[in-house]
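Okay, so here's the structure we're looking at.
A single protein chain has been omitted from the complex, and every remaining protein chain is retained in its original position.
Right, chain A next:
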Amino acid sequence: MPRAFTPKVITANALISGEVVYLTADDRWSPHLPQAELLTDEAHAQLRLVEANARQSEVVGVYLADMASTDHGPEPTHFREDFRRRGPSNYDHGKQAVL
């Protein structure tokens, strides 16, 4: 049996602001993880990655990040992605300021 594919989202930093963003199903870059397109199929994920990587004038540092599928959308499986979607823990300077 093939190994189960861990669901993923495409994430990057916005080119000018540097803010963490996620690729949505309708091809927008959203600052909010719940709006990200959850990729559950490996081939589709690779295709989306190629498409996202082509958007060089919008974002920087595109990659696939592991997520769990939950009722309220994708949830990080690793603490690094948890910090990225929220902001630093010493100040409310990141996304947490507006969440």
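Simple rule for what comes next: a contact is a pair of C-beta atoms (placed from the backbone, for glycine too) under 8 Å apart; a residue touches a chain by one contact, two chains touch by 3 or more; residues count from 1.
Everything that follows uses one rule, which is that contacts and distances are computed from a predicted model.
For the chain that does not appear here, its UniProt entry gives the protein name "Nitrite/sulfite reductase", which is one of "Xanthine dehydrogenase family protein subunit M", "Iron complex transport system permease protein", "Phosphate ABC transporter ATP-binding protein" or "Nitrite/sulfite reductase". On the side of chain A, touch with the chain left out of the figure occurs at residues 13, 15-20, 56-57, 60-61, 77-80, 83-84, 87-91, 93-95.
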